[in-house]
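Heads up, one of the protein chains got dropped from this complex, but the rest are sitting where they should.
Per-chain numbering from 1; labels A, B, C and D assigned in written order.
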Amino acid sequence: MKLWPTMVRQAGVEWRISLRRFGEVMNPLVFFLATVSLFPLGLSPEPDRMAGYATGVLWVATLLAFLFAQARQFRAEAYNGVLEQLALSPHPLALLVVAKLVVQWVILTLPLLILAPVAAYALNFPVQGLSTLLAALTLATPTMLALGSVGAALTVHAHQGGALLTVLVMPMLVPVLVFGARATDLASAGSAPGGALLWLAMLAVLSVSLGPFVIAAALRQSLA
Amino acid sequence: MKLWPTMVRQAGVEWRISLRRFGEVMNPLVFFLATVSLFPLGLSPEPDRMAGYATGVLWVATLLAFLFAQARQFRAEAYNGVLEQLALSPHPLALLVVAKLVVQWVILTLPLLILAPVAAYALNFPVQGLSTLLAALTLATPTMLALGSVGAALTVHAHQGGALLTVLVMPMLVPVLVFGARATDLASAGSAPGGALLWLAMLAVLSVSLGPFVIAAALRQSLA
Amino acid sequence: MAKAKKLNWFMRWFYQMASFPHFYRWAGRYAPWLGAVALLLIGWGTWGGLVSSPPDYQMGDGVRIMFVHVPSAWLSMMAYTLMAVAAGIGLIWRIKLAYAVAASCAPIGAAFTFLTLASGSLWGKPMWGTWWEWDARMTSELLLLFLFLGYMGLRNSFTERDQADRVSGMLAVVGVVNVPIIHFSVEWWNTLHQPASVTRLDQPAIDPSMLVPLLVMTLGFTCFFAWALLTRTQGEILLRARQARWVDEL
Amino acid sequence: MLAYLRIEPKTRYNLGAYRLYRDHMSRIASHTLSATALELWRGDRCLFTELNLTVSTGELLQVTGANGSGKTSLLRVLTGLLPPEAGHVRWNDEPIHRARAAFHESMGYVAHRDAHYDDLTLRQNLMWGIGLHHDIESRDVDSTLEALDWCELADVPAHALSAGQRRRLSLARLRASGKSLWILDEPLTNLDAGARVWCEDIIEVHLEQGGSVIATSHQPLCVRAPSRREWAIST
Partner (left out) sequence: MLAYLRIEPKTRYNLGAYRLYRDHMSRIASHTLSATALELWRGDRCLFTELNLTVSTGELLQVTGANGSGKTSLLRVLTGLLPPEAGHVRWNDEPIHRARAAFHESMGYVAHRDAHYDDLTLRQNLMWGIGLHHDIESRDVDSTLEALDWCELADVPAHALSAGQRRRLSLARLRASGKSLWILDEPLTNLDAGARVWCEDIIEVHLEQGGSVIATSHQPLCVRAPSRREWAIST
């Protein structure tokens, strides 16, 4: 009945499920790559023009990939009754949620951090901004993940009213995007991104510490 | 046992469900708006810079909104057994699929066509290109819908893991994007978009006439 | 059997080939020969391409990448087409062997596609000064890779093999539209990429000293493809044959 | 014409329900479902091979077997949802994949899982389920609702119904769609005593009218049938 082993076990389960649904896991990544590559296709891919929107494309693609991955993330569990059993385990539901989120973060973010430089190269993003881009992504993704899950938890049941995932989550995500893009833009222009990164870090700490409790509470509500 | 009333009835059912799940239905639109508005946020919103990517942003946002809407569109039906009953009705499954698609098209596209001018204005898109943009969107959306549904039908089963939708559908949607963006770009520069629009119309006719059969066949296979 | 007699010779051959044991033995007989011929031809082509042919007057020694790039590009497209045709045959005539062939095509085709992309971008660096460009042909070839990967991923997500065969077969058939897009992309969109110089209806715009090794290489790659395909198909057949008596007799 | 009146209604559920019968079911044409040499595999396991069976007018075939013996899989093969590895299913001597529309027009299937749109109300679900098979008017649905004493549940969304109510909704839908062959997978699941009698009742009436039924049930199915057989799937 120790908390740590339970969390590790639950994380193991989530991990195994993710591997089983490999396609589902790769989906957001492909979504990211696709978003990134659609822009040059939709526009004329002239290097000069491209550099102008590279930062925007990278950040929007990341954000959309997260939203896409999380839109219905608790649906399957709610449908087949697994969520009920999780809520009935003696452990805090928030803990089990953390296990899920950690696995998701690893599965989503690590490949994203590897893909981002490639995408940045393809978009003519200046090399000097790359390390900041990666740092900013690392700091921003936990917030995106936590907020996206809050939205998903609030809309587990399709019939539970007109809760709009995107409407709920998007406004909260705007600061993340703004700070992330500003940090990246500054760095790619050669200046120091300091402040913006700090803000991102603060948001990450906040959402990671509070997020799981909000998510757990929302999930419990949805079961009633 | 006439086909037309059956289709109308099924469309009525789909319509009622969409109204019930209003939140879910609005999601893609919000997704569209979010994509469009995040760009100027993520970047510094200088009018010159913006006009350079307006076309691309509008088209990519539309495409992503459709993908988002369709990613799991047959999931609920497959899960609760409704799909099985649809497949066992004496009517051609393709017909019932058409009913669903028509409702979806109305629900997704009409609001999109209303939102598009607003988004275009916000992105500094030249007014002279607007009518072509709307025409191109009207012609492109049936293809997006049909192809997206093919992907969704192929990946319908939750337990079949991969919602590989994006991977499957993206390659086929690229021509739509390219022709759409080219028509829009030409029109916003003041020249005639003729050829590209014709291509879009041809793709639409093709996918609307063949799509339902492919979708129906894919759904039947995934029930097996 | 009585039914088979009424068919013409082609359909008879078709149905005979479609039987698992027959095809398995047939493949076992010819695959090694194909492998050997592939080795020979690729060896000859490599010597011809790397040693005996002159450097290009524009591209210099970089041109030698062509002897890998072009054959593998052609084969990647051919692999996809074959996969789609096989899947279509499976769907229409419900022939299991066709599914086995389609399933075996995918990984080989994906490998050739990857090779095309890799050799192309290696070649692009000296020629165009960039590893990657969003040009129509490169992008559509990248999409071909996605299609192969998607096909394999889709197959993987089923527990019943028959169902995997049918569903992924439909994907293969629908995705075939991408192949002409790849081929004609250079004409439809003006791109960086080389327009057709070998596969032209009139005179090939390429010198015979380069053309010959290129054709030999292509033939060698094709034999290699056939060898790999037959070998993989044998494996797929065993997976599908489920405790049939002829398997025990092997 | 009088055949169905001979059967005494065992419960109140039956009282008002005859009208629909008269509308769609009073004379069910004679028919035969036959399966020859069926074979089916799941994973690496052969569930059945060389399976032959026939069901025709007025017959009840009960498929029995332990959990996991393949009853559900067999029923799905018979409905045409699951293609068998080998063998054929024929409806009136026509392979079902060739005469799909005709077969599905006369066959109704109730699976383990109740197939309802969660977001639609009970009445809307009933309308949909019947309308899939033949043109109906809402009057017909009203009478079915009345017969089941469900007037006050009519506007409850399906996801809020109790397990037994959902099951009854599936069966009521099947009954009202006027099919000749019913294929039932554990029809009595979650039904209370009254509903169970109702279910057995409608099966009896259906058989009397010349319909046929293939069913699995781990609970005893108390039905007086003109011709009743059991079919055990061996593991």
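By our rule, a contact is a pair of C-beta atoms (placed from the backbone, for glycine too) under 8 Å apart; a residue touches a chain by one contact, two chains touch by 3 or more.
As the structure is a computational prediction, the values presented were derived from the model and not from experiment.
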Of the listed residues D:Thr57, D:Thr72 or D:Ser106, which contacts the missing chain in the full complex? D:Thr72
Given D:Leu33, D:Val141, D:Ala176 or D:Ala195, the correct residue touching the omitted chain is D:Ala195
In the whole complex, what residues of subunit A lie against the chain that is missing from view? 1-2, 5-6, 9-10, 13, 16-17, 20-21, 76, 80-82, 84-92, 223-224
For subunit D, residues in touch with the removed chain: 42-43, 65-68, 72, 112, 153, 156, 160-165, 168, 186, 189-196, 218-219
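The definition used in the following text is that only the chains that are shown with their structure count from here on.
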Averaging the CA atoms per chain, pick out the one whose centre lands closest to the mean of every protein CA shown. B
Roughly how many whole angstrom separate the Cα centroids of subunit A and subunit B? 24
Subunit B-subunit C separation of Cα centroids, rounded to whole Å: 33
Which positions in subunit A are in touch with at least two other chains? 21-23, 26, 30, 41, 158-159
Shared interface positions of subunit D, touching two or more other chains: 83, 118-119
